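Complex shown without one protein chain; remaining protein chains in place.
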Amino acid sequence: MNTVFNTESFRDDFTFRNSPVAVRRFPFPFHEDKYMYAVNMEPHVPAGPEGHAYRAPIDVDEHYVSEMKDREMVLREDPLRAQALPHMMAAQWDTLELLMEKQAEGFPELFSLTKNGDQWHWINRPLGIDQKFIFGDTSTLPYEPMDYIMRQTQGDICIVDQRDSQLWMDAGVVTTQADWSLDFDLGMNFMEWHGPVPLAHQIGVFERALKFLLNLQQGKPVRRLNWTMTINSRLDTSPENYPKWGPDRASVAPENVGNKVHLRCELQSLWRLPRSNAILFVIRCYLIKMEELVAIPKWARRFHRVLRDLPPELIDYKGLTRYRPTVVEWLSKYDDGKATSPGIFPD
Amino acid sequence: MTINTEMPVHVAAITKVADSVKRFRLERVDGGVMPVFSGGAHVVVAMQDGKLLRHNPYSLMSRPGDTSAFEISVLRVESSRGGSHFLHDKISVGDTLTVSQPINLFPFDHRGRKHLFFAGGIGITPFIAMMAQMAQEGRNFELHYAMRTRSHGAYWQELAERYGPSRVKIYCDVENLFIPVDEILARQPLGTHMYVCGPAGMIDAVLGKGKALGWPRQNLHFERFLAPPTGKPFEAVLQRSGKTITVGEHQSMLEAIEAAGVDAPYLCRGGACGQCETNIVSCTGELLHNDIYLEPADKASGKKIMICVSRLKGETITLDI
Partner (left out) sequence: MLVQGIKSRPVYTGFAIDENAQRHLFALEGEGARALLDQVKKVGKEFLAVSEILHVGEAHGKELAALGADILWSAPTTPVLLNRLRQNLINARMGTRLYLSGTEGFIGQAMKVALEQGIDFGSIVTEHRGSEARRVQCVHCKGITDNVTTQPFTCSHCGLTLLVRDHYSRRLAAFQGVCIDAEEPGSAPPPEVRFP
């Protein structure tokens, strides 16, 4: 793959764009014309057409360099977005190893990792980094291991410790989140940090998902897709900054839907870590503008139907109340009522 | 689509380490590196014993960061159904086996201010890896290791030399030296976690003392591998696969199902992890639940069974598999 990295912004002037290639590789989150919570986990193995986001274990795309700049800005403003409880150091090193290995495996022309015992050599060509360090010795890196590698990885992470038949969110780097706060949720268990999600508890989704994850095996990662919507191409929709981005929701009008309204998809991959026995949640955020989405007729039809028929609790939880009718109306022009093919990939 | 992560290995060395205990060093056939694991993890070793495909879990006791090989230690159990006999008597250097990825159902609590280990006999193996990891991470730990005689106990000398007498204490039945569990439990700082692995009686006794001395449940950890009990043969109907099989006297349901070429999920094969929980469609006879996973209400419902260790006393069981 010959990636050309975009120069773009996720704040202020919002110059973010997807190229036609990026549109086709977008992980569209709906496999049918309706949506409800489910334990939608599947093995994280390569899938989809050539170049799709599902082809690499840890995806890297044209937004990489600009997203890393945005993360740096967020961390400068608010270091509480990257936190690990003291007992998570082994898990931090596990995470660094996994993200280095998997990025190098998927994109050998961009990254390389050489190990000689505990003497490691990491090269990140897009960011111009050449780092020799001793694995396990934090003094040989400019940041703590999790912080270091997350300044070079797209998406957020949470590292969860497993104890007493529960999962505990005891570390993470979270700067591209859909309105939840790591600083607030740090230390919570699986049921607690999902506490604010409506409906899913009642239908037993979290109990089943927890049972499944407690037995997640090394070497057998799984993935699932989650979604919401974002006004303007803002990656950092944190509760901390809600007073800054909340007013955007009132700015949607029929003439700006195509450019302003984004479907926001999270590709979550979950990995059992070897040294710590913790689980790494990688939560990779992809944005797509409505005008980009409708370039794929199947997605235009399907998203129109999903959004139109969404249960009221989800409309409220995902914060869509103010602008959903405008977007549904806009999308209806692209829905000719024809049947859609199964699965998430473009026809 | 499932990912097959099992690894063919050859036996690189076999070392006798005590009476009836042998250590097996397993290296990958393809020359690749072994995965790193966490102290307390086990692997499931698959071995072709004639027509029989055996799957036995063994704790990993090599250094968790050593990717050159896995090492396991196996006690030859006289009453066993054959897995340990097979490894002791029929396997030689150069033979091929298959191992699973590491699975940790006995992890230590990373928050612990101190870690206290009670080992009985071959129950020492998970602690060897845990201590290696803890020593490297600079954690505070203490081992109390009981054995019948010094010649029956594996690794006690090496461990005593490596970690010193304040961290490793040895007790021998024949020398009338027994672990003073009460005394030890009474003097631990708040935030200590306790781990026990050994014969069932020892596990029950140590956990019982912990509870009696006011240790919270969250600080008590144990690993109990149940070998599948034997019993009279019975018939199992696998409804989804459309097969009817006989579960033999020395066979678990899981083994019989695998022998029939049907895939069933598992992790521990010892009734602990819950992965092989299977729904019962119907049965004639009495269910013999031998696991420690299902809640009493689930067992009483007659609707669920852990096929790795539990059996039917009766004629036929129909499973949703």
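So that you can tell them apart, the chains are marked A and B in the order they are listed, and the count of residues begins at 1 in each.
One rule holds for everything that comes next: a contact is a pair of C-beta atoms (placed from the backbone, for glycine too) under 8 Å apart; a residue touches a chain by one contact, two chains touch by 3 or more.
In this text the structure is predicted, and so the values were computed from the model without any measurement.
When the full complex is examined, the chain removed from view is found to touch A, B.
Check A:Glu8, A:Glu144 or A:Asp185 against the missing chain and you find that the one touching it is A:Asp185.
The hidden chain makes contact, of the residues B:Lys16, B:Arg113 or B:Lys313, with B:Arg113. Checked against the full complex, the candidates A:Glu32, A:Glu105 or A:Asp164 give a single residue touching the omitted chain, namely A:Asp164. Touch with the chain omitted from the figure is made, among B:Thr15, B:Gln48, B:Thr149 or B:Gln218, by B:Gln218.
Here the missing chain is touched by one residue of A:Glu240, A:Glu266 or A:Glu292, and it is A:Glu240.
The omitted chain makes contact with subunit B at the following residues, 111-113, 185-192, 211-219.
In the full complex, subunit A touches the omitted chain through residues 80, 164, 181, 183-188, 191-198, 201, 239-243, 246-247, 249-250, 316-317, 319, 322.
In the analysis below, only the chains that are shown with their structure count from here on.
Centroid to centroid, with C-alpha atoms defining each point, subunit A and subunit B lie 37 Å apart.
Residues 1-3, 5, 35-38, 40-41, 64-65, 101-104, 107, 109-111, 133, 136-137, 218, 267, 273-275 of subunit B touch subunit A in their complex.
Looking at the complex, you find that subunit A touches subunit B at residues 43, 45, 87-91, 136, 161-164, 211, 214-215, 217-220, 274-277.
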